[in-house]
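Only one protein chain is missing; all other protein chains are in place.
This part shows chain A:
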């Protein structure tokens, strides 16, 4: 049989899915054990016990200086920034993306501008943001918005443009005005894409968040990682990275579930 026609069974699929993760953990454990055997004070690859100790300290014991439970306060600080940034981007993208996709005049006005703006490297703007908006939350959220929104706008505008012309014409023959067509035909059909779009932008959004927190902050997951870097605290950095990854994966999964639950037809279309 050709390779392209061989398919794994359910069990094999599960095993294959887990394999890379298991290999990664095994490789780390072996590497860590080897280094620790050579030098018990090695900080580069802490043992799993070291991680447990660090996680316990950060998550379940109050910080000696502030009395906060650091992992949770960091998470809360980061997530508020992240979702504020993503939320603003989503609303902007929906609004501007739809008018670009639907109205030829505004498309002529905005599409080239957005295309150029989306090419500006957001991190290069970070100093400007810090100078103009100060070192507080505003500049961090603004960085996420600037980094994420242009791509989302372009994606949604494309999606709105992709709707078959026939559908729009049909809606016109049903007596729909521009506003009604936007509300009843275009909006519901690009909302599922909007959710997918947010999912795809989760990675960049975290990137900009951590970049902003690394430079100026007093809390947040990125701030902590860059703070403890000075003490080579790999036992803190590794769990934080895993935790961030876990949060992103979870958000991604929940968003997709929401799409399927709220727009069941979008899943049917995919299969059909």
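The rule is simple: a residue touches a chain if its C-beta (ideal position, glycine included) is under 8 Å from a C-beta of that chain, and two chains touch if they have at least 3 such contacts; residues count from 1.
Going forward, contacts and distances are computed from a predicted model.
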Protein that the absent chain corresponds to, by UniProt name, given "protein-glutamate O-methyltransferase", "Amino acid ABC transporter membrane protein 1, PAAT family", "NitT/TauT family transport system ATP-binding protein" or "Glycosyltransferase": "NitT/TauT family transport system ATP-binding protein"
Selected residue (touches chain absent from view) among A:18, A:48 or A:183: A:183
Residues in chain A touching the chain absent from view: 164-167, 169-177, 179-180, 183-185, 188-189, 263-266, 268-269, 271-272
